[in-house]
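Got a structure for you, questions after.
A protein chain is absent from this complex, but the other protein chains hold their places.
Take a look at subunit A:
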Amino acid sequence: MKIIVGYKRVVDYNVRIQVKPDGTGVVTDGVKLSANPFDDIALEEALRLREKGVAEEVVVVGIGPADLTAHLRNGLAMGANRAIHVVTTDAVQPLTAARIFQKLIEKEQPGLVILGKQAIDDDANQTGQMLAALWDRPQATFASKVEITDGKATVTREVDAGLEVIEAELPAVITTDLRLNEPRFIKLPDIMKAKSKPIDTIEFGSLGVEANDHLKTTHYAAPAKRSKGVMVKDAAELVAALKQKGLL
């Protein structure tokens, strides 16, 4: 079976982002970009399934401008067999991303699609679910454990009430939670090897996907700051302060 993995490039999770003073966006010039952490987990899981013999091929998919190629090479260095680069300079909303994946699925016929549960830039948490709907296949979101046997995936999901186990017939869409695995590090020889792995380049316009712009972002603002707090010197003072506020 073939596994398709979504591999988004985002502002590195260690960067404390700044909102532009005029409210038109966040500062991204010169800011470090990395793989979305949940996508690294998705790729790691796909590679482990290949190592177990469940899958033969792992394909990473990225959507973005021409220089996204370097990012996709990281996915190849981590171990993906090949990459697909859908080229567009426009920001792509989740529904459009799901429609792009749907087109690629028609062509690639994967047995499994693994995406991160959310991207840490837009925090939308939608693409995997939307893709499963368009494809009319099962979804297993927020996965913390995946087992594939006899054409079905048994997935443990992290839900508010605890851990939920569901069974999904393949093909299916799985989205990854943090606890699914610990992604491997890229080794230098793998970076060299990745240079000869294929990257298919597809122009967004050639896919016949309608870009979705139902949502327009009209303003960016920094979050409201909390006012400066006070320090107390011991437990008794803390209890007194909380009692005074009526909290204890």
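Simple rule for what comes next: contacts are C-beta pairs under 8 Å (C-beta built on N, C-alpha and C of every residue); 3 or more make two chains touch, one makes a residue touch a chain; residues count from 1.
One rule holds in what follows: contacts and distances are computed from a predicted model.
Peer 1: Per UniProt, what's the omitted chain called: "Na(+)/H(+) antiporter subunit B", "Electron transfer flavoprotein subunit alpha", "Light-independent protochlorophyllide reductase subunit N" or "NADH-quinone oxidoreductase subunit G"?
Peer 2: "Electron transfer flavoprotein subunit alpha"
Peer 1: Which candidate, A:Leu178, A:Ile191 or A:Leu207, sits in contact with the chain we can't see?
Peer 2: A:Leu178
Peer 1: Using the touch definition from the top, which of A:Ala132, A:Ile148 or A:Val209 touches the missing chain?
Peer 2: Result: among the candidates, A:Ala132 touches the missing chain.
Peer 1: Contacts of subunit A with the missing chain: which residues?
Peer 2: Touching the missing chain: residues 11, 16-17, 19, 26, 93-95, 98, 120-134, 136-139, 141-142, 144, 154, 157-169, 172, 177-179, 212, 214-223, 226-227, 229-242, 245, 247-248.
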